[in-house]
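The complex is shown incomplete by one protein chain, all other protein chains being positioned as in the whole.
Chains: A and B, in written order; residue numbering restarts at 1 for each.
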Amino acid sequence: MTRRAAEQRLAWLLCAPAVIAMLVVTAYPMLYAVWLSLFRYDLRFPNQRRFVGVENYVSVLSAEAWWQSLFNTLFITVGSVVFEFLLGLVFALVMHRAIIGRQLVRASLLVPYGIITVVAAMSWRFAFDPTTGFVNALLGLESAWLTQRWTAFFVIIQTEIWKTTPFMALLLLAGLSVVPEDLLRAARVDGANAAQRFFKVTLPLMRPVIMVALLFRTLDAFRIFDTVFVQTRGAQGTESVSIVGYNALVTRLNLGLGSAVSVLIFVCVLTIGVLYIKGFGSDWSRRREH
Amino acid sequence: MSEIELRNVTKRFGGTTAVSNASFTIDDGEFFILVGPSGCGKSTLLNMIVGLEEVSEGEIRVDGRRVNDLDPKDRNMAMVFQSYAIYPHMSVRENIAFPLKLAKLSREEVDRRVGKAAEILELEEYLDRKPRALSGGQRQRVAMGRAIVREPKAFLLDEPLSNLDAKLRVQMRTEIARLQNRLGTTTIYVTHDQTEAMTLGDRIAVLRKGEVLQIGTPRELYEQPHNLFVAGFIGSPAMNFVPARWSGGQLELPFGALEMPTDSANAVQAMEHPLIAGFRPEHLQAIDAQAHTGLHLEARAEVVEWLGADLFVYFDIKLEGFETLTLPEDLEIQTGHASRHTLVARLGPGPAVKEGDTLRLGLEPRDVQVFDAGTGNKITLSTGDE
Partner (left out) sequence: MTGRPGNGTMERLFWGVGSALVVIYALIPVAWIVSLSLKRSGDLGDNRFFPQNVTLEHYQVVFSDPQFSAALWNSVGIAGISTLAAVLAGMFAAYAIVRLEFSGRRLILAAALCVAMFPPVSIVGPLFDMWRILGLYDTWAGLILPYMTFTLPLAVWTLSAFFRDIPWDLDKAARVDGATPFKAFVYVIAPLAAPGVFTAAILVFIFTWNDFLFAISLTSTNNARTVPAAIAFFTGGSRFEQPTSSIAAASVVVTVPIIIVVLIFQRRIVAGLTSGAVKG
């Protein structure tokens, strides 16, 4: 027993730096955000700080800007995750099946992963720019993409897709290689054609990996900030919730209102996470058993 | 070179007892086997001897000196792991030299000993290779090399052959036996395979659920098992078991009754529990109708296995009037079910037997061992026993 107790102590000691960092830099500030959100607290007028209860939440939730940014964020999230998943699946299949150039494909897919998001956003912004870009010339268009709402969304979403599809593709490739080759042979002998083999054998077996990939990417996409900031700064009605939060907190220094936005974003992320884990909870726990 | 003594060694993990009250002495130079089904505590016992697991109760003594609290590095024992545990980032040479370097031997001495070990194990041409470039058998040899190079007090081998294919396993088995003969080092060998145990060991300890059931030479275990488990575990194919009862001064089996030798009869008579009778496949012999004194039975051959030097005939008997037999699950012996109870006879290669043929088989009373179905203990006293 003493040995077990000593082991416990050592384990907690080893985990202490990580645990403390997570408590001090995420848990505490989050609680602090909840606290701040209950005050009128504007750094430009620090002396007028006073307790206002849920007033900040009321004003955020009754503002059209919040709901619009929430819609924008969900639109970008769904748009990019769906296409990333489909494209990622295709890429994964290409890497899985390609005999020649497999290495090259994998290497080039790591380029978008390694690139700074701000740089990627810049590159695509310049590409779609009517004066410096090549896209209009290529497509024979005269469009100022980033000055109209829906085309701006298109540019933002496609930048996200470009930047994060590789992550999806690599995860799905790893999932593909989990499927035993013998199982596919067996299915073939049992009379399944290529499509049936893919949909009835490969995809179900990849389900756990797909769930993890989708969960991670959805939550990641929901936090979108860099791309929108660089490409439109939220103009043309493309503000994401993170941009709204940033503007309130850092640009306007309104800590009370901004914290309310922060808390609401956190609640959204929590909801998405809970929905995913509820929806695929059985997978999750089954995987943990291993 | 040393004698290893265990006194009431017990190991508990939380609430479960992995090894209870193991007491025995391994003689200097002996090849000692710990055998049993998985989970019987044999590896735990080995780990306690080498010092990788703490002893909960009892003592381990090496050459009379208590080693319970000695660190593995100070016990000077060498161990071969089931996974071989070869260091993947070191070459074969570095692997073998590793314990010597830790012991701070001079360079020349290290080179000399590594060279010698490599020669014994025929590893000379692989010395500069990395382990991943070796076959399973070669890796096994590297692990052996790392063990012998230290000239340790004892070799401890934990299922060293279980990752090899069947042919290589037999080959390495002989090599290990030869090596141990040559070096004369006390060796403790853990295995779940009774064939390995029988072929390698000077003496064998059969373990089950943390308890040492019986210790003896291979011949003793085979001929005079103390209980049902040892009887069924040792020998391949396994001993035949049938339900039995004492009635009218005779031992009744499903296929007939036997007169028992007097002292056995007395012991059996005293029993209240249901009985199990056991006899080895070779004790069922093909006979002529008249010439035989023991029990006769007619058997219709269901499956015939001809192995050249041996002929195994499987046949079914009916258990009318007897309870179905329940053997310990960890014996992994399949006897069939109520209506069909399968036995096997080992016959000489002579007679040509086809499936479907009917045979006359004879069984001598002295070859039948009787066990208490409740406790599994043996009741009959075999010739020469105690």
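Brief remarks on what is shown
As a working rule, contacts are C-beta pairs under 8 Å (C-beta built on N, C-alpha and C of every residue); 3 or more make two chains touch, one makes a residue touch a chain.
None of the values given here were measured: they were computed from a predicted structure.
Between the chain not shown and the residues B:42, B:146 or B:208, the one that touches is B:146.
As for the chain not pictured, it touches subunit B at residues 50-52, 71-73, 76-79, 81, 83, 85, 87-89, 98-99, 102-103, 146, 150, 156.
Within the entire complex, the positions of subunit A that touch the omitted partner chain are 4, 7-8, 10-12, 14-15, 17-19, 21-22, 24-26, 28-30, 32-33, 36, 43, 90-91, 94-95, 97-102, 104-120, 122-124, 126-127, 131-134, 136-138, 162, 166-167, 170-171, 173-175, 178, 194, 208-209, 212-213, 216, 219, 222-223, 225-226, 229-230, 241-242, 245-246, 248-250, 255, 258-259, 262-263, 265-266, 269, 273, 287-288, 290.
As a convention for this text, only the chains that are shown with their structure count from here on.
Taking each chain's centre as the mean of its C-alpha atoms, subunit A lies 58 Å from subunit B.
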